[in-house]
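Everything below concerns the one structure shown next.
As you look at this complex, bear in mind that one protein chain is not there, while each of the others sits in place.
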């Protein structure tokens, strides 16, 4: 039974929609041992950089490695925290300013675990996932985004 | 100009729907200075108490005071944290197991503030809002819920 | 003087109403005196945990009650 574990694809083409988030929440209503959910959403900002406004970010990734990293982060969250569920979705391709690029969703019996795990997963993603972002300006020039 | 501040009504009759949450998220996509949202959702658990399963919680509140308390909590979050937006919705009436009874939504330029504020608001609500919950069992008996 | 006292949750259940008009002794009555009066009337209250709000703010037991104050007896909170 040395079957290799199937790694989930975390990437969604384009922005993550509010409808997608509502669907995910609705799917958890059958799990009546859950008392608390925490959801983190990353939204693309129309930052002003050297006088030019960011109109979108174009995300690219080393997808195979990124999916492996997302899976490891998720697994480690289940080890560290008493979770019922944990889900991660990240955009690839163009996400306009105001649209959502990251959706982290943790659920637990009690709020402390849901809060701690959501924050942990988000910080781990920012630090460890090989995802790259090209901030596009109105004049079609760009800069590369770097996480802090 | 000694006009009294209009206090927002935080209460929603019955459960908070995933569609309501999606709508709230969508309304924030025009605010392109937001980079991070954190959402806390409270969900009614089908706890087993003395061998009986909770089928729903019936929420009641000292509504005028609760809305004042929610408003104070929200205002204090804006003082403590650098927030763009903060919203609170709480159910009144019957919320079945698996359905949502609390929706806290914070938005900021950066993730730290959104996370900290969402947790702060949630803890403050649990401690300070005069909201009462009757845990209803299948046999129509009940117990009163107490926050910890 | 007569004051209106609001009851909530398990307190309202024990007392059997959402509110009552209560006669308290004089203009210097405190929250503590009101509690004693209610406990004499409803002995079950002695075993129950609650807070008292005057005009929608939680107050200490030594707070004086005024004639137009909105008084509320609040059982443990269960919001969220």
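Note that the chains take the letters A, B and C in the order they are written out, and that residue 1 is the start of every chain.
One rule holds in what follows: a contact is a pair of C-beta atoms (placed from the backbone, for glycine too) under 8 Å apart; a residue touches a chain by one contact, two chains touch by 3 or more.
Just so it is clear, the structure is predicted and the values come from calculations on it, not from any experiment.
Engineer: With touch defined as in the header, list the contact partners of the absent chain among those displayed.
Structural biologist: Counting the whole assembly, the omitted chain is in touch with A.
Engineer: Among A:39, A:56 or A:131, which residue is in touch with the absent chain?
Structural biologist: A:131
Engineer: Of the residues in subunit A, which ones touch the absent chain?
Structural biologist: 42, 57, 59-62, 64-66, 68, 90, 101-102, 122, 125-134, 144-147
One rule holds in what follows: only the chains that are shown with their structure count from here on.
Engineer: Rounded to a whole Å, what is the gap between the Cα centroids of subunit A and subunit B?
Structural biologist: Those two chain centres are 24 Å apart.
Engineer: Give, as an integer number of Å, the spacing between the C-alpha centres of subunit C and subunit A.
Structural biologist: 49
Engineer: Mind pulling the subunit A residues that touch 2 or more other chains?
Structural biologist: Only 111 qualify.
Engineer: When you check subunit C against every other chain, which residues touch at least two of them?
Structural biologist: 80 - these are the residues of subunit C that touch more than one other chain.
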